[in-house]
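Shown here: the complex without one of its protein chains, the others still in place.
So, chain A:
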Amino acid sequence: MGKTLAEKVWDAHVVRRAEGAPDLLYIDLHLVHEVTSPQAFEGLRLAGRQVRRPDLTLATEDHNTPTLDIDKPIADLTSRTQIDTLRRNCEDFGIRLHPLGDTEQGIVHVVGPQLGLTQPGMTVVCGDSHTSTHGAFGALAFGIGTSEVEHVLATQTLPLRPFKTMAINVEGKLRPGTTSKDIILAVIAKIGTGGGQGYVLEYRGEAIRSLSMEARMTICNMSIEAGARAGMIAPDETTFEYVQGRPHAPKGKEWDAALEYWKSLRTDDDAEFDTEVTIDAEELEPYVTWGTNPGQGLPLSSAVPDPASFAGEAERAAAERALEYMDLRPGTPLREITVDTVFIGSCTNGRIEDLRAAAEIVKGRRKADDVRVLVVPGSDRVRLQAESEGLDKIFTEFGAEWRFAGCSMCLGMNPDQLSPGERSASTSNRNFEGRQGKGGRTHLVSPLVAAATGVRGTLSSPADLDPTPLPSRDHEH
């Protein structure tokens, strides 16, 4: 029987296989950030261990970093301590670090692919659950805990048990106004936040094939929200084109060798998945979440659900709790929900294409009066690229705040937070209670919905907007 993509990548990295023990898997790339690494380095020091392969390790500062006044010392003392600790650890152990203010600084999952360090067929880990992002390249990429970070630092391997495999077939074509974010929100709504547990998801089908690399990353990024460890997409021409020419892409003969190998990285026709799920892209509408987990999502045209309509008691109770926290009443059309803040950014939707898509919508418009709009590029390179295209101007003329790169309001570890009771439309990946600030309420949306929501002040899609008040982009003033 043939193998799935995930099995191929797995098998190519087994250092040691023994009866009854997990496989020992080799790790090609280890990404490090300030939050989940200090205790791992502390562990190394306590045990007198070294970093085995600093040349397969890369660190960046992202979770704690401010997005304003980045040239000043970080005001929050604990944040500053974490950053300082990372800097000292990288220095002591010889690890390459892109600190705040460096052109290559940014969210770890934006930086890896952008540098060409993420390539097909690799194993990629990071002490961060959204490492699944890198699976968009046909890499086996997953988040690990701090003990595992220490383990990888010390040995460049991880003991792991094989995952089960699930095919997510997304057939048909996306309609205008819908994006890869809507695909993944629909997938999670369908299989649930625990539906992917124990699985590596492989996204397949026409709709996936036609997505850009960045859109594919958005999908793989949120695999973890379906409970899966990893999500993967088989590499194809789109992937190869994206990688080629990047700073760390193979060159010359190496490129040819790599390409030949990468082309073998697809699920064999006679391979079997443990589970298959099919979604019709043509039927998708823009999705938004109404509750406090990413599986509690619905098409924007629907209304807040009635908890009584849920089948299981646990689901009912969860929905009730969610509605109470979100301060929503059953039957309210989602389009009538007013937000205080729009956040465009994160490792899910903070890439250049996301910013372009949002800018396209807000261009020539003014934001709704009472809405705060925060645009935070996923990396400093994304910021520079956006500025060279004039996107920053479009956003600021719209009334949005244009910031420096980082995780920002995705998790509110820096000063970018919701106040208690505030409601956001956010392009990030988690709508958990308090995720974006204590008492904050989050609706997960695509960049298009975020932008349109910024215009109207209520959850909206671009289709809800009046025609642009200004001439189209050919007649720029």
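Going forward, a residue touches a chain if its C-beta (ideal position, glycine included) is under 8 Å from a C-beta of that chain, and two chains touch if they have at least 3 such contacts; residues count from 1.
To be clear about the criterion, contacts and distances are computed from a predicted model.
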| query | Any idea which of "3-isopropylmalate dehydratase small subunit", "Molybdopterin-dependent oxidoreductase", "proton-translocating NAD(P)(+) transhydrogenase" or "Elongation factor 4" UniProt assigns to the chain that's been left out? | reply | "3-isopropylmalate dehydratase small subunit"
| query | Of the listed residues A:Thr4, A:Thr57, A:Thr267 or A:Ser408, which contacts the missing chain in the full complex? | reply | A:Thr57
| Sole contact to the chain not displayed, among A:Lys190, A:His248 or A:Lys393 | A:His248
| query | Who touches the missing chain here, A:Glu150, A:Asp182, A:Asp380 or A:Asp416? | reply | A:Glu150
| said: Touching the absent chain: which residues on chain A qualify? | reply: 15-16, 20-22, 24, 26, 28-29, 35-36, 38-39, 42-43, 47, 49, 52, 54-58, 63-64, 76, 78-79, 81-82, 85, 94, 96, 116-117, 119, 122, 127-129, 143-148, 150-151, 154-157, 159, 161, 193-194, 197-198, 227, 229, 248-250, 254-255, 257-258, 261, 293, 314, 317-318, 411-413, 430, 432-435, 438
